[in-house]
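Complex shown without one protein chain; remaining protein chains in place.
Now for subunit A:
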């Protein structure tokens, strides 16, 4: 590696497998989550969830609830304190265009499960009991919740969501060329609504401090988002609201936006002048964010040898009545394959639901399932190996972005190494040709892709005279290993053992960093920490040169390395001085610096940056009884430098399992009459259990990338993308049955 992340480019910890440093705290219960923090006289809020999907509240009778001993107040739209007036104040960092939902705002019902009251009591059990006594009289209207029935009302969102690239303008003439193509595939693909369902349900604890300021523990993927939201909505100064979230029990995107329990907890705390916690139940996890379903049509026109001549990808996705949620669904088709005639469209239709939200690899899970299943169909239509077809249409340039080259793209290596590990060469391409006992065996492959992003991020580093280093910023470790990789980077940059480094995250008093999402945290916070540490290193170096008889006399900073707690002259290891000795000699107690990371404008003007993967799946299917066993996955990933192969592998494993869920199990079932998701618990909304998961192998291929000094691209989402297509393609190979609608359940296999 020529790219350096420490003064010498020597890896001690970076690049090596390290157990997560927050692991012991988590498995011993020492790690506290947002709903576990407490305060003297803490009040407990329990949300009363609405039962109709559209209409208005005629009246609310809270008298029976308020009569329960221990109930302090029942907040409704009729008695709530005033909050900010303009929509602008409710728009958080990742809000889509529109008017964000405001809990207890007025009598209007916008979706089923909408919070209609907050019962605040001295203890949780009392609040929960009293909540059942709140009587709400609704004037209900018939909701519109069926995406298949609103296609006529589809529209191009007039305001684009910040950070989400709209579909590019079409190039060539996709329709005309498709019509005359030698081989055509045109099919519709759908996938189900999914809810994030992290292990930790959403909760917020708002603590009123003696000086009237607030300390807030919020389940959020980035505390700065909650702080800004609370300040704007409640008219507070930022220094009056400190938000913390040291640990997150999974987010998957559900914690990107401040959710209504935060608003309600602060509303009650402001109203009552007391500390309040609001924790949602598992069922209430179905009353906000979800991955939207989509209806997609892919049209592929190709030569007989499979060379793509025309590609259309049209998607219809739902949003709420009040916001235009947008994600990148169709662009992937134009990015993945070289084609001269391409049209990509993405339209929305409004439904009477909450606003959808980013869910692990938002848009990519959706769009890549469609294009990668369609490519498998084209492989069969042209009688060639699905990998060969993909390599035939391989591209080193992003046609959706003015044909800019990719900064790095080792997808070819992913296919090669993945195929080798999986044993792809032994595959008989004929559907239904492979059997094992009663079971049909199927092997499928698909590509995964995700954007590699960096965000404006700061971080600090503080070196103290005892030789300890603290680094940190306000971003969250959402279970990904951020604490660990930042510790590795900091330790390497200043040549300290990892044990000498303390990494602090998830506190608005730390330097500002964005929410943890988009797979940008490793690149962004990693770079900022590295820069802060380098700055501290330079400060130590300057002090060292000023020492009497300094062993570093006449040495440039470029010539020194940091190792074993020392500054060492790179080509003369005998010339060295301990960091603690430098600080002692200089009489300095602490040295600190703030590092800034930002996207490299120069690089971005020349290159496009993506992570890629090749996913191989093996299924064994009892065709008669419709039982699918997913026995093997190989996921080969090209994501630049891997900071920690252990936590990186865990990231991919988790992503793959989520992809398996999307492929085979996860589906929020909507009652279209009631406008309500019905299987709102983990007994009936199925996520994979141990018996569903077998051999998952992860390969990281070598990839050198220069988008940031670390060479890192991010791993949070890529494991999920394409997994469902690989599985659906394996199901086709096993059974000869093409299933284009996720999840692939028993009924679809036997139907």
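Just so it is clear, a contact is a pair of C-beta atoms (placed from the backbone, for glycine too) under 8 Å apart; a residue touches a chain by one contact, two chains touch by 3 or more; residues count from 1.
To be clear about the criterion, contacts and distances are computed from a predicted model.
Visitor: Just go with whichever of "Circadian clock protein KaiB", "Aldehyde oxidoreductase FAD-binding subunit PaoB", "Cytochrome c-type biogenesis protein CcmE" or "High-affinity branched-chain amino acid ABC transporter permease LivM" UniProt uses as the name of the absent chain.
Guide: So, among "Circadian clock protein KaiB", "Aldehyde oxidoreductase FAD-binding subunit PaoB", "Cytochrome c-type biogenesis protein CcmE" or "High-affinity branched-chain amino acid ABC transporter permease LivM", the name matching the hidden chain's UniProt entry is "Aldehyde oxidoreductase FAD-binding subunit PaoB".
Visitor: Which of A:620, A:713 or A:740 touches the chain that is not shown?
Guide: Selected residue, touching the omitted chain: A:620.
Visitor: Consider the whole complex, including the chain that is not shown, and state which of A:28, A:554, A:605 or A:690 touches that chain.
Guide: A:690
Visitor: With the full complex in mind, choose from A:19, A:59 or A:132 the residue touching the hidden chain.
Guide: Residue touching the absent chain, from the options given: A:132.
Visitor: Quick one: say which of A:22, A:218 or A:665 touches the chain that got left out.
Guide: A:665
Visitor: Contact with the hidden chain only, please: which subunit A residues?
Guide: Touching the missing chain: residues 49-51, 112, 125, 128-129, 132, 281, 283, 437-439, 620, 622, 624-627, 629, 664-665, 669-671, 673-674, 676, 678-681, 683-684, 686, 688-692, 745-747, 750-751.
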